[in-house]
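What follows is an incomplete set of chains from the complex, kept in their original frame.
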Amino acid sequence: MTVSYRLSEIAAQLGGRMLGDAEVRISQIATLEAAQPDQISFLTNSKYRAQLASTRAGAVILGEADADATELPRIISDNPYAYFAKVSALLNSLPETKPGIHPSAVIGAGAKIDATASIAATAVIGEGATIGAFSVIGAGCYIGENAVVGSHARLYPRVVIYHDCLIGDNLIAHSGAVIGSDGFGIAMDEGHWIKIPQIGRVVIGNDVEIGANTTIDRGALDDTVIEDGVKLDNQIQVAHNVRIGAHTAIAGCVGIAGSTTIGRYCLIGGSAGILGHLQIADHVEIAAFTLIGKSIREAGSYAAIFPFAKTEDWRKNTVHLRHLDDLVKRVKTLEQQLESLSVKLLKRES
Amino acid sequence: MTVSYRLSEIAAQLGGRMLGDAEVRISQIATLEAAQPDQISFLTNSKYRAQLASTRAGAVILGEADADATELPRIISDNPYAYFAKVSALLNSLPETKPGIHPSAVIGAGAKIDATASIAATAVIGEGATIGAFSVIGAGCYIGENAVVGSHARLYPRVVIYHDCLIGDNLIAHSGAVIGSDGFGIAMDEGHWIKIPQIGRVVIGNDVEIGANTTIDRGALDDTVIEDGVKLDNQIQVAHNVRIGAHTAIAGCVGIAGSTTIGRYCLIGGSAGILGHLQIADHVEIAAFTLIGKSIREAGSYAAIFPFAKTEDWRKNTVHLRHLDDLVKRVKTLEQQLESLSVKLLKRES
């Protein structure tokens, strides 16, 4: 069952400059520390360079700067991390899934399921839904009425897509992800909240990955939009009418409030948050645990992390935050007093 | 299939003062920017007033202050946002669901399911559970033993309600919501944690909405209680023995620790947190990303957001937080030195 490739075959498929024994057979990828002689490893962080000397790996992937750092069979790449990803994909292709509909799946009237698609046990496909070619719908998934899932999707067990959502090709969605739930729209009316129907959809482009238990709400009136190539980690909350620009990557536990637009190629750290109705430019990096409360018009890196300390030190320092305004006033007073004292002295001297 | 109403019919049903052509037919609601001639729009934020001039909407909903801001057919309301919600509900009634139990659903012995209720494919209803009139239990939902769900509930696919929980009427629960999981109760005993059985329930009032992947733990001994009209967004964690007062609304990703009581009509921003065993008064507003670590006895607005900045500015400023206590001491020293210097000078002058 295990595939293996000669190093020369890998380089033939994926490019890169090959040095050393081209015939070494590779069947898996591993860290420098754990690799075995039939495995290939990689160096993407120079602080691990010392491990090159001791690794048992049969071959390694290196950047140009490290091309001569070992005698091992090696492939030199401009982007060794991406090369590693490609080699791993080559060696670890997804298990094949058989096309067809499991007898325990429930298919609504008028659903259009491509003959090459696979619908697993206990999945439920709503009326009028579309499942594209080679897509795999995992056990217990639910695809709502008239939702469209493109080709080559892989939905792990228990993903829910609500009615009418529109998904491009190559979606990966992990278990517990919910796409198209109602946005949080309520209006106060004489002491009671009235629900605002959420009549928009979620529209997702191609090549998007959505992590486990991540939620993306449908739009209130217009759509919530996730553009091509967006990568969302686990436990992220995307509120109604958010737009996430192409190729933006968001780490776990982030919350994005309603109607905010995030640019392309942004990187958002874990547990960060973005308030509603904001605009975030392209190529913005937001640190973990940072709340963005205003629009960001300029690419760059932004942060708002409160530094941790031993609790007693934290307490000792933090108590003053409640009096920072007073402290600033005291400093201002000192400046004025010192100034007036200096002037007085100067006068007396003259 | 599309419903439509004359503007006069809308006003007849929902009230409000009508101005302009009462015969215009309305079939959907939309933003000022997107609305078409058969759609009604609304103005609830004066900063969008300029869009009134250019909207293609067939009619608009306005507050009294804007009653004359356009010639369009219009309805004037004291609360145009709530009016918008009502019009949208009128135009977007939920799809009808057929009463009955899907053949793939599994119904436990002694379960009492109202003849008007709808149990979707692959749902599982535990022994002795009760499902009220006109309630809709979505695909893959699980209702535990002896749990009670009132009338007119709408559970989207894959909601779980654990055994013995008690739910009022008109519950809306989105996919992935978990109601009644065990609270986090453990006791350390000679190097090992012992589990404390969680024998309380979750008790939920009427007219509650629970967002996707939100979790509400059952009580340790007494119950966790969600009062009438509470609205919970996605990915919220409500720990055991919390009580949330009526008509409180909580945004996404909030965590509320055990045994805390939150008042009525509170508004809690996204990713906020409240520690355990606290009391929060009625009409308290808590900002996003704010941790409440002490009880709040007084209505009002509370916050604890660390301001974000460009990372280099954030770093430059934030490094001093670890020395704030020293800084305060330095200012105090300066004050004392300046004071003693002034006294000295004064003495010399006299």
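Residue numbering begins at 1 within each chain, and the chains themselves are lettered A and B in the order written.
Here is the rule we use: contacts are C-beta pairs under 8 Å (C-beta built on N, C-alpha and C of every residue); 3 or more make two chains touch, one makes a residue touch a chain.
All values derive from a computational prediction rather than experimental measurement.
Visitor: To what total copy number does the complex in this file extend, with 2 chains depicted?
Guide: In total, this homomeric complex is built from 3 copies.
What we mean here is this: only the chains that are shown with their structure count from here on.
Visitor: Please compute the angle of the rotation superposing subunit A on subunit B (C-alpha atoms), rounded to a multiple of 5 degrees.
Guide: Rounded to the nearest 5 degrees, it is 120.
Visitor: Please work out the Cα centroid separation of subunit A and subunit B, and write it as a whole number of Å.
Guide: Chain centres of subunit A and subunit B, defined by C-alpha means, are spaced 25 Å apart.
Visitor: So in the complex, the part of subunit A that touches subunit B is made up of which residues?
Guide: Going by the criterion above, the answer is residues 104, 106, 122, 124, 140, 142, 145, 158, 160, 162, 176, 178, 181-182, 184-189, 191-197, 199, 213, 215, 217, 221-222, 235, 237, 239, 253, 255, 257, 271, 273, 275, 285-287, 290-293, 300-307, 309, 313, 316-321, 327, 330-331, 334, 337-338, 341, 344-345.
Visitor: If we count contacts the way the header does, which residues on subunit B are in touch with subunit A in the complex?
Guide: So the residues of subunit B touching subunit A come out as 28-31, 34, 79, 81-82, 84-86, 88-89, 92, 95, 102, 104, 120-122, 138-140, 156-158, 172, 174-176, 207, 209, 211-213, 229, 231, 233-235, 247, 249, 251-253, 270-271, 288-289, 305-312, 314-315, 318-319, 321-325, 327-328, 331, 334-335, 338, 341-342, 345.
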